[in-house]
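Handing you this structure, nothing more for now.
Only one protein chain is missing from this complex, and each of the others stays in its spot.
Moving on to chain A:
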Amino acid sequence: MSNAATMRPGRPALPEWVRRLPEYLTIWVPLLLSAAHLVSFSLWTIWISFTPSTLVPVAGWVGLRNYTAVTASRNWQIAFDNLLLFGSAFVLLSAATGLILAILLDQRIRGENVLRSIFLYPLAVSFVVTGTVWSWLLNPGLGIQKLVHDLGWTSFKFDWLIDRDMAIWTIVIAAIWQSCGFAMALFLAGLRSVDPDIIKAAQIDGAGPVRTYRRIILPSLWPITVTVVVIQLQFAISTFDLVRALTNGGPGIATQLPALVVYDLMFQRSLLGRGAAAAVLMLLILLAVLLPYAAWRYIQRRRGAHA
């Protein structure tokens, strides 16, 4: 039946805006709501960061005093150093682990689907659960160290969780466990999109597997690598729940991260203005990562449109 043909003359067309109402509702309402939350609360936080607010928001202008106070505090300095260490170690190791897993999975092995699901599964677990589980595993009295002791190797020592210098690495380990599957999935998609003819051509040219990966396949993955690094970096910068559940910033303040500092200032010490300043500093760090990425994407797209 050709409904369209028989109905068109009989029924007047709906007004344009009525016909497109579902579109407007699904696009604009969520967009406006999230924009209102994101933009208005960001602006509000920026404003608060220049006020002398403590327990409750108050009007007033203190200039950059909150910022100087935050950046001068030992808490923030440790958090910032930790972020540099955690961010770079986590991003590099997670990308490397993901890439190795992807390359191994790409060898046409049996049970690939099962393995892929297993590696991706941690992503479905909340960071609080990851942090809690790893806090048990890494607890010398409960987890791995106890297991090895019980097996008879009593001199074995694995107490990074309570070691001031090594505790930050426990967060790195847990974060890699959680997110290397995500990197793997992206890299695997990239590996699968390499034209099989290119690999055949390399075979005829006489390139062994190492040279084929190093010279041909891996260079074609670098746009994906950038995406992985940026997504992981932004996760690293905003890490909160994982640390809160795993070490809660301890021992002492050895594993303090910026998000924990913000939480500490705002809700435990009731220094709203300083907390807001720390939050704005975090936002600036994020922008330092995201703006170059956005520019890079823009250039890539421009170049793609020309090619």
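Brief remarks on what is shown
Definition applied: contacts are C-beta pairs under 8 Å (C-beta built on N, C-alpha and C of every residue); 3 or more make two chains touch, one makes a residue touch a chain; residues count from 1.
Assume contacts and distances are computed from a predicted model.
Among the names given as "AIM24 family protein", "Multiple sugar transport system ATP-binding protein", "NADH-quinone oxidoreductase subunit N" or "Sulfur reduction protein DsrE", UniProt records the absent chain under the name "Multiple sugar transport system ATP-binding protein". The omitted chain makes contact with just one of the residues A:Ser88, A:Gln203 or A:Ser270: A:Gln203.
Seen across the whole complex, the unshown chain contacts chain A at 195, 197-198, 200-207, 211, 215-216, 219-220, 307.
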